[in-house]
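Complex shown without one protein chain; remaining protein chains in place.
Letters are used for the chains, namely A and B, taken in the order the chains are written, and counting of residues starts over at 1 for each.
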Amino acid sequence: MTGSTTAELIPFIVYFGGVILLVLTMLGLSFVLGQRRTNKATNTPYESGVVAVGTSQIRLSVEFYLIAIIFVIFDLETVFIFAWAIAFFELGWQGYFAILVFIAMLGVALVYAWRCGTLEWGVKTRVGLEAKDN
Amino acid sequence: MPGLQVPLEHVLMMAAALFIAGLVGLMVRRNIIFILMSLEVMLNASALAFVAAGAHWGQADGQIIFMLILTVAAAEVSVGLGLVLLLQRRFKTLDMDNANRLRD
Partner (left out) sequence: MNLAAMQGLLPLLVLGLGAAVLMLQISIRRQLGWSYAITVATLLLGAAAMEPAMQVAPLQVTPLLRVDNLGLFFGSLFCLSGAVTAVISRDYLRSREGENEEYFLLLLLSTLGAVILAYSTHVAALLLGLELLSVALYALIAYPERGTLPLEAAIKYLVLSGAASATLLFGFALIYAALGSLEYAEIAVQISAGRAATSPALILMGAAMVFAGLGFKLSVVPFHMWTPDVYEGAPAPISGFLAGVSKGAVFIAVLRWFLESGFFQYSSLLAGITLLSIASILVGNLLALLQTNVKRILAYSSIAHLGYLLIVLVAAGVSPEPGLAVEAGGYYVVAYVITTLAAFSLLGLISRQSGDREYDQLSDLAGLFWKQPGLAALFTVALLSLAGIPLTAGFIGKFYLISAGVDAALWGLLAALVIGSAIGIFYYLRIIYTMTTVGEQANPGTTADMLVGSRLVVYLLIFAMLYLGIVPEPLMGYLRTIL
């Protein structure tokens, strides 16, 4: 088992070595042969020929966090729906109802997120807050 | 071809290495974001071990556990990042040592 595995690995190792060699050659040759200039534009980032504008360290709004988290959570839930879809015929009606319950729960969560103002970008209008102080 | 193509021990060792890397990161890092990242590495190491073991036995169970771990990790990290936001707002720092007031 292990012997054959090692034999199978040889092309991989050769390929890996080849890649390293190629990259080193490219970098090394351009370092040795290339010309050096210290113009104004030398150290600016190359952005497909377009002059870069502004800094890359923008502050993202904290609202982005909420959207991102909602995305991550709902994105992951699709994993379960895919798993159900793969076994659609085996699971039959029972699986169908189970996934309906699952999606209904997701729907409730979505309604909750929407009414809490999570999905709004900009001015928050949290529904129900004004009704609270009674 | 069913089953695992590489020896199970190799994958388990790889997972153990990842797990230890995460654990070390958890212990030596002070920045809360890095601590959360280390936590993810640890959870994913366990997930990898489950997938490998599942493939070794030719069962889908390992992958199902993997899906559950993904979900759990997402939930954990989203709560964790929420706490990070609060930490930044209240302590003006992400360094755990500066936020350590609970002690004997």
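One rule holds for everything that comes next: contacts are C-beta pairs under 8 Å (C-beta built on N, C-alpha and C of every residue); 3 or more make two chains touch, one makes a residue touch a chain.
Just so we're clear, the structure is a prediction, and the values are computed from it rather than from any experiment.
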| item | value |
| --- | --- |
| Option from A:I67, A:A83 or A:A109 whose C-beta touches the chain left out | A:A109 |
| Interface with the undisplayed chain - residues on chain B | 8, 12, 15-16, 19, 22-23, 26, 32, 35-36, 39, 42-43, 45-47, 49-50, 52-54, 56-57, 59, 61-62, 64-65, 68-69, 72, 75-76, 79-80, 82-84, 86-87, 90-91, 96, 99-104 |
| Residues from chain A at the interface with the omitted partner, ascending | 94, 98, 104-105, 108-109, 111-112, 114-116, 127-129, 131-132, 134 |
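What we mean here is this: only the chains that are shown with their structure count from here on.
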| item | value |
| --- | --- |
| Length of the line joining the C-alpha centres of chain A and chain B, rounded to whole Å | 17 |
| Interface residues, chain A side, partner chain B - complex | 1-2, 5, 62, 65, 69, 72-73, 76-77, 79-80, 83 |
| Chain B residues touching chain A - in the complex, by the definition given at the top | 6-7, 64, 67, 70-71, 74-75, 78, 81-82, 85 |
